[in-house]
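For this view, one protein chain was removed and the others were kept in their places.
To keep things simple, chains are lettered A and B as they appear, and every chain counts its residues starting from 1.
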Amino acid sequence: MENGFLLEQKTLEGDLNSDTSHKSSVDFLMNWFRKRSIFVLAYGTGCGAIEMPPTFTSRYDAERLGIRGAATPRQADVIIVSGYCSYKTLRRIIRTYEQMSNPKYILALGSCTVNGGMYWDSYNTIKKLEDYLPVDMYVNGCMPRPESILEGFIALQKEIGEGKASSWQKYEENYEFYRKNQEAVLGEKVEPSYAADWYLYDGGL
Amino acid sequence: MENKHITIFHGPQHPGITGNMSVELDLIGETIQKATTHVGYLHRGFEKLIERRTVIQAFTIVCRICVPEPDPNEANFAMAVEELAGLEVTPRAQYIRVMVLELSRLAAQFLWMAGQSGSIGLYAVGQWAIADRDLILDLFEELTGARVYHMYIYPGGVRRDLPEGFLERVSTLLVYMKKRLKDYDDIFINNASFKNRAIGVGVISKEEAIANGYVGQVLRGCGIKADVRKDAPYLVYDELEFEVPTQTAGDVYARALVRRDEMDQSIHILEQVVAQMPDGEVMIKMPTHRKFKLAKDDTWVKVESARGEFAYYMAGDGSEKIRRMQVRGPSLVHAYTLLEDLLVGAELSDVALIMNSLGICPPEIER
Partner (left out) sequence: MGMMMFQKIKSHFATDDVEVKRNDLYKVGIRRDRLVELIHMLRDEYGFKTLNAITCTDWIEEGHFALTYMFTTLDRKHTFMIQTMVNRENTQIKTFSHEFKQAQIMERDLHEMYGINFIGNENLKELSLENWVHTPPLRREFDTLEFVNNNLTFREGRDDNVDTKAESKRLRVLKKAKKDADKKEAAKKAKEEAEAQKSKEEEVKDGE
């Protein structure tokens, strides 16, 4: 029975070889389309943003997988949280994430999102991103190489294709849990409050 | 009909901003009346973290202070610790350090070219520049083991010797770079659309530049020959022969020309280093490489990074730990005093252009 470090490794790795059956052929087709066209929001939130230009330009070329950049949150599917999050950045990431329209995914890049990383004793960064936002895929490393980022995207595509990447639904269903953690760190006023109204009082979007 | 008066956030999530910072703009129509810089999105409290660590533990996080160009940080840290501990580095280690610093400067200038051309829409230059920078990162990976955060320049020397055949590979890359940079002249530096956008934008006067403590390309674009490698030489720069290029116009185009000439000078320095590399040890003999005894003293060291003068203040207290380390990067004064001055009267579409030409890098402002 594994515990401790080995157990957490297993829960963090996306399983690249699993195979599940789909609910219907329409679901299969929608997921197939979704995974072939992933738009990544242009937001470099931390250190990991220095390995994103090599991944998206001609040498490692993520565009052959259908991945390209998008300028605004309304046009993006994936937000890459590249590295550590200070409190100030976390507030803006939450605000940007709630402006994105469903379906949306979060790819957490770097070891700092897993358990604090290099800045584990810093007074201004958060240690575990999962408490504040739902994460679909982690890519370990400091920095992860462009090949690792591409492997993370391929694993994310596989999960989207099987209908397993549904973190936005998890966010809506457990909104009180996430909101409680966010308020504990950022104070009472976590903007924008209109998102809380959508999730809590309006019966969902 | 009059133009409206609005306030917008040219905010942290924006394709036209260098890194993770924001500028709050008061506009009438499209002309900026007042600009306020906001940083702090990347604050990790480095100076507090380093006070808790010994020298070898602090050495692993020091390179992460400046994300696009980590090597001047390591060189500064090593030079400051060596001054406080009273060590002197071997000649071969000094030449290797110069080689690493110049390669890092070339890579950072390529990254600047990608950002500057992206801000006016010449995306092809960005694709070329990032791909050419990757060739330099391949060399770094062979030498140090990592592409971006090298952790190679250690107090006392460098961590390991050059692999076999490394200098030949550097020479081959330099021959390729010299040929390739002429293509960049055609597509970017002499491009009529870049000239139309950049000439006359973001002009800085010479008297202001000297008095206010600006550094780097800002001074060289105004006609002042300012370079730490010539004014207060460190490592072996007094034995190498190179020039400091200057222009007189003081606008965005002048700074771009200065940077382009500096890339040529970097290649020239690297050719000399490869030809003159001495033999010997790369790390001085110490009883243990893990403990340094720092004197109860303080010092101020500086190097010339790709964006300007990068300086560290370090104070020891007679024990193994560092009492205080303060980072004074080139972007602190540029992002606040200079940017808020330059943006008044500029157009909204020139904000990205001006920020890229000043070389503002937010992680070193708020550490």
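The rule is short, and it goes like this: a contact is a pair of C-beta atoms (placed from the backbone, for glycine too) under 8 Å apart; a residue touches a chain by one contact, two chains touch by 3 or more.
The shown structure was predicted, so the numbers you read here are calculated from the model rather than taken from an experiment.
Chemist: Among B:Ala226, B:Leu240, B:Ala306 or B:Leu353, single out the residue that touches the unshown chain.
Modeler: B:Ala226
Chemist: Would you indicate which residue among A:Asp121, A:Glu147 or A:Glu173 is in contact with the undisplayed chain?
Modeler: Considering all chains, including the one not shown, the answer is A:Asp121.
Chemist: Quickly run down the residues of chain A that touch the omitted chain.
Modeler: Considering the whole complex, chain A reaches the absent chain at 3-5, 7-8, 87-88, 91, 114-116, 120-124, 126-128, 131, 184-185, 187.
Chemist: If the missing chain were put back, which residues of chain B would it touch?
Modeler: Those residues of chain B that touch the unshown chain are 39-40, 43, 45, 47-49, 51-52, 210-213, 226, 228, 231-232, 298-300, 311, 313, 315, 323-324, 326, 328, 332-333, 336-337, 366-367.
Note that in this section only the chains that are shown with their structure count from here on.
Chemist: In whole angstrom, how far does the Cα centroid of chain A sit from the Cα centroid of chain B?
Modeler: Here chain A and chain B have centroids separated by 31 Å.
Chemist: Going by the contact rule at the top, pick out the chain A residues touching chain B in the complex.
Modeler: Touch list, chain A to chain B: 41-47, 49-51, 53-54, 57-59, 69, 71, 73, 84, 86, 88-89, 92, 96, 118-119, 121-125, 142-143, 145.
Chemist: Note which residues of chain B are touching chain A in the complex, please.
Modeler: Residues 11-15, 19-20, 40-45, 48-49, 52, 60-61, 64, 67-68, 111, 114, 126-128, 130-131, 134, 137, 147-149, 363.
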